[in-house]
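A single structure is presented below for examination.
Moving on, here comes chain A:
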Amino acid sequence: MLTLSCPSCGANVDFKSKASLFAVCSFCKSSLVRQDMDLEKIGTISDLVDDLTPIQIGTTGTFSNEKFEVIGRLKVGYKDGYWNEWFAMLGDGRVAWLAEAQGFYAFCYPFFDVSPPTKASLTVGKTVDFGDKGIYEVDDIRDCKCVYSEGELPFNAQQGRASTSVDLSGFDKEMSTIEYAASETRVFLGAYQDFDAFQFKNLRHIDGW
Partner candidate 1 sequence: MVRSYIIYGTFLCILFCYAEANGWKVVDPFGVGVSRPTGPGGHYHK
Partner candidate 2 sequence: MVGNPGEPEQPDEKPVDPETPPPPSMPKIRSFSCPACGAPVTIRYPGATMSVVCDSCHSVIDVTNKNYEILSKYFSKTSLWCPTIPLNSRGKLDGKTWEVIGFMVRSDVASKYCWLEYLLFNPYYGYRFLTEDKGHWIFVTMIKRKPDNVYSTSVRVKTPSKVEMDNRVYRIYNRGISKVDYVIGEFYWRVVVGSEVNSADYIDPPQMLSIEYDDTEKIWSLGKHIDSKEVEKAFNLVPRTANLFGFGIGPIEPSANSAAWKKMGPLWALFFGFLTCANIFFSGTAKNMVATEYYGNFVPNTKINDITIPKFVLEKNSANVLISLFAPVRNSWFYVSGEMVNNTTGASYPFEMTSEYYFGTDSDGAWSEGNATHELELSSVPGGEYYLNIDTESGDFKNTNQQQFSIVVKRDTPSWYNYWWFIFLVSLPPIYSWTMMRRDEVSRWANSDFNPYVSDS
């Protein structure tokens, strides 16, 4: 783990994953970009509107027999709501994402062995062939914006970062997300899993529950 000092307030900022290039200082909410051993402040993150999520930074869970720990959060809003993408680190240092919305949980890994289709070629109901990973069907396409971020993240997740998120579903509980951001397009493959199956620990306490 790498520990650096916040250039704004001097507090310790932890980087648990080597893949993390961005962090939010937990004390002064400065958004920080890491360049090797240097941290540069690029802005501040405004307060979160409580959204009743049971996940928090530090929550651990299990997916396909691998333990993971949540180390960062990207909250994304679109015209009909929002969802959370929790940045997670696996035991061997690999990284993945836990997507969470309205009680649905999906765990997915970045997937590089495919050249993603162009955004313009996708419409709801179309299928995308991911080779030996199977054929996926487009469920929805949403233009979204980063509305909140915390912890450490693998890219510059400043508030207002715009992207287009395409959700696809495969056989059974398999899912995929293609994210079209300004500078890059990334593909994630994973699966939905029930809350209980994750065996979450260190969940956030929700008042009244």
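As a working rule, contacts are C-beta pairs under 8 Å (C-beta built on N, C-alpha and C of every residue); 3 or more make two chains touch, one makes a residue touch a chain; residues count from 1.
Criterion applied: all candidates are chains of the complex that A comes from, given by their letters.
Please read these numbers as outputs of a predicted model, since none were measured by experiment.
So which of these touches chain A in the complex, 1 or 2?
The touching one is 2.
So in the complex, the part of chain A that touches candidate 2 is made up of which residues?
Against candidate 2, chain A makes touches at 16, 49-54, 58, 60, 66-69, 80-81, 89-92, 102-104, 106, 124, 137, 139-140, 169, 172-173, 175, 192, 195, 200-209.
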